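Missing here is one protein chain; the remaining ones are kept as they sit in the complex.
To keep things simple, chains are lettered A, B and C as they appear, and every chain counts its residues starting from 1.
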Amino acid sequence: MASGTWADIRWIPRGAERTSTGRFALWLAPWAALLALGVYAGWLCLYYGLNQTNMDNRFAFGLWIFLDLSIIALGAGAFFTGFLVYILRRTELKPILNTAVIVGFICYSGAVAVLMVDVGQPLRAWFTFVHPNVHSMLTEISFCITCYLIVLTMEYIPLILRNHELQKVPSFLILEHRMHNIVPVLAGVGTFLSFFHQGSLGGLYGVLRGRPFAFREGFSIWPSTFFLFVLSAIAAGPSFLMLIAAAVEKVTGRPVAKHELLRRLGFISGVLLAAYVAAKSIDTLIWLNVTSPSVGFAPWEYYQFAPFGKALLFVEIVIFGLLPALLLLYPRTAAKRGWLLTGAAMACGGILVNRLVLTVQTLALPTLAFDEFLRYFPSWQEFATFGGVIAYGVILYSLSYRYLPLFGDK
Amino acid sequence: MTRISLTFGLGLATALAAGWFAFPYALYVRRAEPLDFRHKAHAEKSGVSQCTDCHALRDDGSFAGIPQADVCAPCHNESMGKRNWLVNFRQPANVWFSHAIHMRRAKLDCATCHGPYGESAQPVAYQQDRISGYSRQVMDMNTCEKCHRERKVEVGCLGCHK
Amino acid sequence: MELTRRDLLTWGGGATAGLLLTPLPWKVLDDTSKWTQNWPWIPQPSRAPIEVKRSFCTLCPNGCDLRVRVASGTPVGVSPGPQSALCPLAFGAHQLNWHPGRLRQVSHLGKAASWNDALAAFRKAAVEGPIAVVDAYPRRAGSSVMENFARRQGGTYCIILSAEERSLAPYAAWSGAPVTSLGYDFEHARTILSFGAPLLDGWGAPGRVPRLWSTGALKLIQVEPSLSRTANAAWRWIQVPSGSEAALAAGLARVLLEEHISPARAPLPPTTVAEAAAQTGIAEETIRELARTLAAHGPAVAIAADGDPAVAVLNFAVGSIGARGGIVRRREGGPSYLTADNLNGHFRAVLIDATVPWDFAPQADAEVFRFAAWNGGGSRAHWLLPAPGFLEELTDVPTAPGSAVDTYAIAANLSTPPADVRSPAGFLAQVDSALPSVEDIIHARCRELFRTHTGALQGEETVPVSRFAAPERLEEALRTGSVWVAGPPRSGGLRCRFEQWPQPTAPRATADWTATWVPPVLPPLAVKLYRESSLREPPAGRSI
Partner (left out) sequence: MSARYGMVIDLDRCTGCGACMVACAAENNVPALPPKATDRTGITPMLVHKVSNGQEGAEFREAFIPVTCMQCEHETPCVAVCPQQAVQVDPATGIVMQMPQRCLGCRYCMTACPYHARYFNWWDPAWPPGMEKTLNPGVSVRMRGVVEKCNGCHARLHAAQEKAAAAGNREIDPRDYRPACAEACATGAIQFGNLADESDPVSQAAHSTNAFRLLERLGTEPKIFYTSDRPWVRQLAEPHPARGDKEVKHG
């Protein structure tokens, strides 16, 4: 039953059950601490430079890029659900839409924040918009992500404005309605932008002619990884939303998403994942037998350095690809909540493995005959910075959940 | 409605005023030259006609910039000593500008870039940008690029940067 | 009328809109990025004009010639001159004068002191007893000031031989010629048989053997227990167990003499080829074949890196002593010096020149005055006296050790020294006012060169001395980077008496290219080389 300070209570959606202010603060406290640590670590990197990290001339990209790629893929649920609801009119997914938007916003804003610490000269980042190199995947990413972040913000604002305290301000009420009407349009724009930058993130490595482990042939300017990334992202997005919903239920102890909804998401995820696994397998075979040998790299030699052995390839495609797809699609397992969520979790895990291999193994592998396989382990500053982003996400979501009618509470 | 537009307009006006007038004034710090040198007076009195009479190229083609005291010596019997001039046109350390190439090869005259600086009756105040540390008069890259485009002289980054 | 929340919001909206229509946000954005391009804590190079000047590297006795770019009294770049190539360290040498290990202050037993204290102490010592002066770079004008002082004071002047001179010591002993007057005529040799001398790795002038080797005309045979840089690049690497070099030399000599394939005549060595093969683990046939190569592909010369007479003696059999392409005596040569390891007798004090390596341990009970530009640490010196650093003093450059021809050059001082440094010559001049100054000696030497009318000056072009009108012209040319080069060595100018086949001495470790490098510290950029490339380990005993 709602009980808390008057000041706090009046912001909570009418009739919604929320925990007491005290318990809510207790829940936030550790996350706030983590966020503080992350901010401190980020400041260290900005003030003293990136020598605070364990990256070096060979490992020019490290933990941050890996996790950026991952969370942006997981955040794909936002645009994809919007696409399904507003463009394909799959209204049964509406209950999860708000969560999707917020999760998307968190993932993207978090990724951008980390990127600003990751680049050596954040104050020059805007050069990309003034002197863009149209051939660079990174340019495409910068533009798309920036635009899409704006879109997400515009999708998020009406949610905030739906808070009944804020709606007391008339202009806010008007604004909320106005913006609510354009949300379908935003969804369309978001879909378009997301499609491209999700792909470009794949292209990021796929175009690296100098890194035969990552280099892929493709269609016109886009290497195959471009499409694989889109596919894997929209496959993992719904799964991630399932996990979030489940987590919310666990934490709040209130049913927020019916099993039917989860199954629906699981089904979508499963179908796309299956498609992805098929495409990925074909791509891998072509690369192993055609692309890589053509530039003189004997493909299996990539896999002789632990821990990046052949096993990892199997784990990525079969254990964390095919298997979860089956779990999500096979009616008997899909019917069981436990199996369904396991499948979702493994699907997301598969994305992580894929992004890890592409970012870290590519850099660790030698290219010249006389250079060596190198290892890298992130410094605490790198971990802490990212921990901060996760804390930021949890806090933002918790606040949204507490004060906004995310699951359409009356 | 009128009230809204009024307050809105008020905000607009304040911002415009701040941005266009207060900001430039606050951005630059004015610093005095060690000596208020007058180009015009020198041109008239000493009969110096060419900029290059005082601002010469060295044998290796590098530009001598502001002349040393020995150039002043013939006319000024009292020692001028060494002065730390604030150079209005000094480019930052990462720019390589060759006067030799622009004067000898492109046959530009000084005024093309420096304007009527040589005829200035009063010393031009040195205004330094508080943030970037640049002089306000210093030629910016767009101006260089514009001229190069017009004359179809394509150079890469390191053609002008070092 | 009172302000409502709405008023504030609309005002804010207007202000935001307005601000975007002003230069403010854009200018700030642009300026902050310019700020990152000119961070105030990043050092800026000088804007002063650059002059290219000529001088010589005096960080080791090889005296390579330099083209130095100088901006406002500071070298900002070092390039090889037309005559030489440079060692890796030379390219960072201009940074040494600001090395953290630079000595800038007189110190006595680790405590700061003044030049007057040091002078007083030295004068006292000079009155009380004989003083030994140790120098590792003899025949400079500064050296002869020290030598003069020692003679007048009743003390002793002694030198430390360079690696090249140590390898020549046996021939000096057999011929009676001073070791500083001997050299290798590599320029005319076609085969070099090196017993462990790092010929491509800093033995002698950095450019000398490497250049000859790189043309492919020189057959380089390296005898060494392990694969050194030189062995790796040599035409042949003969791997022998450490200590068996003498046996191989004897074996080769025996073949050469038995088969009469070399012009030389000498009694047969006691060692037979079979014994040599047994000791070295090399097939007899290989030894014979190697000896025939020496004979067929002459002029050939053998180098005993550590001056082991039992190896050096091989040159008798090869017939390369005093011959073209072999071991020669230079025209001018040099006087014979007492070497520091033969220094005996009691000395009240020892004056150590800045060129002496830090591992040199002077006699225990003497008061040690040590000159140095950089602190090598752990010295047993009572007095540490800051000396001029790289290109900070005018000095002349005598013939490089092991050179076949005499040379003379003058190293101009291009860098302004710190306030409180003095050269030993300057210091001694204050003790004994009758001593000549370095300038005087250089003038005198130039006049002498002019008088002899031999040799030529090599600079941008080569000009015979006879073409110079006056000694001043000659000196001017020398001071601006020309090198005086004497005529070729007299053939047969070196006669060695053969006594008997010497017993092998215990092998000494051969030093690499940092051996003759005077500073105990290395240029910071060379330290990068050690740390970031897999090329080599930092040399022992040098603080990098």
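Throughout what follows, a contact is a pair of C-beta atoms (placed from the backbone, for glycine too) under 8 Å apart; a residue touches a chain by one contact, two chains touch by 3 or more.
Given the structure is predicted, the values throughout are model-derived calculations rather than measurements.
Novice: Under the definition given at the start, what are the shown partners of the omitted chain?
Specialist: A, B, C
Novice: Quick one: say which of A:Gly22, A:Gly120, A:Pro184 or A:Gly309 touches the chain that got left out.
Specialist: A:Gly120
Novice: Which residue, A:Thr362, A:Thr385 or A:Ser400, contacts the hidden chain when the whole complex is considered?
Specialist: A:Thr362
Novice: If you put the missing chain back, which residues of subunit A would it touch?
Specialist: Here the touching residues of subunit A are 49-51, 55-58, 60-61, 118-122, 124-125, 127-128, 130-133, 135-139, 142, 204-205, 207-212, 294-298, 301-302, 304, 362-363, 365-374.
Novice: Which residues does subunit C use to touch the chain missing from this display?
Specialist: On the subunit C side, contact with the omitted chain comes from 36-37, 39, 41-48, 50, 69, 71, 74-80, 85-92, 94-95, 97-100, 200-202, 206-207, 210-211, 213-214, 227, 229, 232-233, 237, 239, 513, 523-537.
Novice: Contacts of subunit B with the missing chain: which residues?
Specialist: The missing chain touches subunit B at positions 57, 59-62, 93-94, 96, 98, 100-101, 104-105, 154-159, 161-162.
In this section, only the chains that are shown with their structure count from here on.
Novice: Connecting every touching chain pair, does the picture come out as line, ring, star, complete or other?
Specialist: Contact map by chain: line.
Novice: By mean C-alpha position, what chain is farthest away from subunit C?
Specialist: Most remote chain from subunit C, centroid-wise, comes out as A.
Novice: Using the average of all C-alpha atoms in each chain as its centre, how far is it in Å between subunit A and subunit C?
Specialist: Taking the average C-alpha coordinate of subunit A and of subunit C, the gap between them is 62 Å.
Novice: In whole angstrom, what separates the CA-based centres of subunit A and subunit B?
Specialist: Roughly 50 Å, centre to centre.
Novice: Going through subunit C residue by residue, note those that touch at least 2 other chains and give them in order.
Specialist: Correct list: 6, 32, 35.
Novice: Counting only residues that touch at least 2 other chains, which ones in subunit B make the list?
Specialist: none
Novice: With touch defined as at the start, can you tell me which subunit C residues reach subunit B in the complex?
Specialist: Its residues touching subunit B are 6-7, 10-19, 21-24, 27-28, 30-32, 34-35, 37-38, 40, 44-45, 49-50.
Novice: Help me check something: in the complex, which residues belonging to subunit A touch subunit C?
Specialist: Touching subunit C: residues 121, 123-124, 126-127, 169, 171 of subunit A.
Novice: Touching subunit C in the complex: which residues of subunit B?
Specialist: It is residues 3-4, 7-16, 18-20, 23-24, 27, 58, 60, 62, 64, 92-94, 129, 131-134 of subunit B that touch subunit C.
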